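In this view, the complex is presented without one of its protein chains, the others remaining in place.
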Amino acid sequence: MAFAHNSLSQEALLDAYRRMATIRQFEERLHEEIKTGEIPGFTHLYCGQEAAAVGVCSHLDDEDMIVSTHRGHGHCIAKGCDVIAMMKEIYGKRDGLCKGRGGSMHIADTKIGMLGANGIVGAGAPQAVGAAIAAKMDGRRKVAIAFSGDGACNQGTTFEAMNMAVVLKVPAIFVFENNHYSEHTGYSYAVGTSGDIASRAEAFGMKAWRANGSDFFDTYAAFGDLLAHVRGGHGPAAIELDTERFYGHFEGDPQRYRGPGELDRIRAERDCLIAFRQSSGIAADALDSIDAEVAALIDEAVTAARAAPVSEPAHVLEDVYADY
Amino acid sequence: MAFAHNSLSQEALLDAYRRMATIRQFEERLHEEIKTGEIPGFTHLYCGQEAAAVGVCSHLDDEDMIVSTHRGHGHCIAKGCDVIAMMKEIYGKRDGLCKGRGGSMHIADTKIGMLGANGIVGAGAPQAVGAAIAAKMDGRRKVAIAFSGDGACNQGTTFEAMNMAVVLKVPAIFVFENNHYSEHTGYSYAVGTSGDIASRAEAFGMKAWRANGSDFFDTYAAFGDLLAHVRGGHGPAAIELDTERFYGHFEGDPQRYRGPGELDRIRAERDCLIAFRQSSGIAADALDSIDAEVAALIDEAVTAARAAPVSEPAHVLEDVYADY
Amino acid sequence: MAIMNIRDAINRTLHDEMERDPNIILLGEDVAGGAGTAGGQESIGGIWGTSGGLIGKFGADRVIDTPISESAIIGAAAGAALAGKRPVAELMFADFIGVCADQIINQIAKFRYMFGGETACPVVVRLIYGAGMNAAAQHSQAFYNLLTSVPGLKVVLPTTPADAKGLLTEALHGQDPVMFFEHKALYTKKGEVPDGPYRIPFGHARMVREGGDVTIVALGRMVSFAEKAADALAAQGIGCDIIDPRTTSPLDEEAILDSVEQTGRLVVVDESPPRCSLARDIIGLVAEQGFTSLKAPPRMVTAPHTPIPFARELERAWLPSPAHIETAVRGVLDWG
Partner (left out) sequence: MAIMNIRDAINRTLHDEMERDPNIILLGEDVAGGAGTAGGQESIGGIWGTSGGLIGKFGADRVIDTPISESAIIGAAAGAALAGKRPVAELMFADFIGVCADQIINQIAKFRYMFGGETACPVVVRLIYGAGMNAAAQHSQAFYNLLTSVPGLKVVLPTTPADAKGLLTEALHGQDPVMFFEHKALYTKKGEVPDGPYRIPFGHARMVREGGDVTIVALGRMVSFAEKAADALAAQGIGCDIIDPRTTSPLDEEAILDSVEQTGRLVVVDESPPRCSLARDIIGLVAEQGFTSLKAPPRMVTAPHTPIPFARELERAWLPSPAHIETAVRGVLDWG
């Protein structure tokens, strides 16, 4: 923890906290709002994993690129997507970030290097390799990051991507967020491995890191190390972040697969916001006032999203092609 | 080598030699016959790898199952497919093993556990896992084997299959024949790994063996070990066989990727038939007479294949469904 | 006869058939659920609830939870079938066909033919498909056209609980691979289901109603939309034949051609984009083989040539509707 206090400016620390708090409140609020029935489709909340997205993305700038998953809200917010436009998107509104055509699982903002959430498990990893090919060509030490879950690490595409990244020596980074579940299935069952997920990446010959993905400082430090390695032109790397999801796989999941008291325990012991408060050395009232600002923003986002106009039927035909 | 002499009966040794010699002559003859233009399609010869197929399949009986590749003639012969029916198939004849509808890349004989050559690189590995699921259900210590190349080991399906085999603890065996090339690409380029191919299998938590796939005794011994492990109910296992292909990727390949003298060297130093003669302890004339018998068989096969009747156009419509 | 919904009809059929034939195995992601968790294998029976209770009865050797590896799931089903089993593999969303298409279109579909006719590969793939739940572009597609185009596959689209039972039972008795499409928005649809063994032969359409003025061929969920449209039209004195093909491969061409021979007018309703769709396929068929019957140009009612949008208003606009069908029927009747 010492590292973080020393290397991060107060401003950077506050910014990181703000991002994590934004993700948390965004998701907690969605959890409530979904009950109203106003929000269409399937929603996968990122609550509990905030330190992972923010610990990684705090190191990045707009030229760096990330590819996300079905559980993408956290990555989007951490990378800098507009929160109000995101909320409108999730509500399916016309001026949502993707014009209401993508929804929760398909938020993207390529201008700032957010290349897309993705509804297909494992689809993102090869795309990150491609973005890394581009990054390498451009020669500005950019990197491309694939976020994947402990479930996605079993999809063939993820393995192919790791191999190809090693073969092509491109600045691709594989971030495995191990939240111990893929849907209703436990990590220990589905991931056949001699070690952890990171060890699988190592088997491809890339360097891998491990960190506590429920702790911002630990993630931030490990990822910083990793990033120096990759920006230094040493090819791809991987990191496994041990974390927790506080809600079900999707909203509506009865979570019968959880052990007794499990949800309470992870909320109590593995909450990255609590951990941040305890170890950041920042005064509680500074963080409280960020919380309040974030709450106001989320309020504004929900209010705006609910009030925003819906699409016209004719809009369905737009933007299939640039020209046809 | 001591192992082999002690553990294999003279009869078994002669049988193994016969199978290897049959593969060799079958392929060498095809190499010649293809020049006549009578043989349709793409043909991938197994010459040079005989010890791999035979070292593995000599351990099996008809209840054990194998799934093969585009370079499948050797696996078929080693598993016991009828050589004359195979030759007819490769010539595209009506009474070929697959009625002339499959050809070189699609030879199968499920009755004897040869579940099919396959034109899609990597397609076989998951199928072997399925066959292993069946084997486990049947409870007779049967195993299912996927042959894969050093190229196929990069296909997502192969990784998925290894993982699933570990997860389901089924008697699937992954045999990687590393002949150092996938088409025109070198193994060292395409396989990103910290170790060898076997080490990738180990990363999934299964036990792996290595052997000289150009030496029957070494392959036989290592695979025997492996098989005892798998038949003992310890789940899947893998073996990497280091071997050589004596011809191009397919017939017609100019092989410009080879180093100077490479083909001569591998023929001289890594010929499993020569190695067998040198170390089997069997009298040369016994092997010579097998060679002669095999030559007669291959002659008969080619003569029969050339003389065999072709299909009628109406046959094209047969056997798409059991009923429709 | 019992009344139940399609979800339960499928679940019961799986229970009955697995009881009957010990070679039937189930595999897919969370088909039991809870593997490797503190809660244990809970048998909620998949995200869709169609495999509930099976693991308790048949055990983890026959009800197999898998990692997220669709190619390996379908490939394993293929291999198990070659080895004498009858695997039922679940694709949680038909959209995931993209990550395992090879095992279906190049492997399972072709084994019998390529291998000379003696090799059976009786895999049943259950594909949960269809729009209507705002699941957006990657979780709502109806890829039956794609699989109908592949020789060697049979393609089934049950639309009632009875058909779900009869067709799934049939699939589990046959020797051919069957792509069994289950519409997610139809799971709760109720109806009578015959007790005891019940098989419906493939290639026999269901005549949903006879009306004589126009032939509507409707696929999957569109059958109920067609019925709604036909109700409205009936009130205006227009009688619709509604044909539910039930299987698109084989297709009951005769039932369609016979109806068009009577009505001379054809509307095909398909919840897919138009190009190379089943709708076009059926219209093409009738143009070729029922040309003289046709008194007006046939029409399709399909989704537009766009991906499936997320927002409610957009998905609603994307989907064919009873109103669209009504308009199309009026169009073919008023023509000329």
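Note that the chains take the letters A, B and C in the order they are written out, and that residue 1 is the start of every chain.
Just so it is clear, contacts are C-beta pairs under 8 Å (C-beta built on N, C-alpha and C of every residue); 3 or more make two chains touch, one makes a residue touch a chain.
Predicted, not measured: the structure shown is a model, and the values here were computed from it.
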Which displayed chains the unshown chain touches: A, B, C
- prompt: For the chain left off this view, which of B:48, B:72 or B:100 is in contact with it?
  reply: B:100
- request: Tell me which residue among B:83, B:152 or B:241 touches the hidden chain in the full complex.
  value: B:152
Message: For a quick check of understanding: of C:146, C:240, C:269 or C:333, which residue touches the chain that isn't displayed?
response: C:146
Option touching the unshown chain, where A:108, A:227, A:290 or A:308 are the choices: A:108
- request: Please give every residue of chain B in contact with the chain that is not shown.
  value: 40-42, 92-94, 100-103, 105-106, 118-122, 151-152, 154-157, 181-192, 254-260, 262, 310-317, 320
Query: What residue numbers in chain A mark contact with the hidden partner chain?
result: 65, 67, 96-99, 101-102, 106, 108, 110-111, 115-116, 118-120, 123, 125-137, 144, 156-157, 160-161, 163-164, 167-168, 318-324
Message: Under the stated touch rule, tell me which residues of chain C contact the chain that is not displayed.
response: 71, 95-99, 101-106, 109-110, 113-114, 136-138, 145-146, 148-152, 249, 251, 272-273, 275-281, 283-289, 291-292, 294, 296-300, 304-307, 309-310
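The rule we apply is simple: only the chains that are shown with their structure count from here on.
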Centroid distance [mean C-alpha coordinates] between chain C and chain A, Å: 36
Field: Of all residues in chain B, the ones touching two or more other chains
entry: 156-157, 160, 163-164, 167
- prompt: Which chain C residues sit where two or more other chains touch them?
  reply: 66-67, 69, 71-72
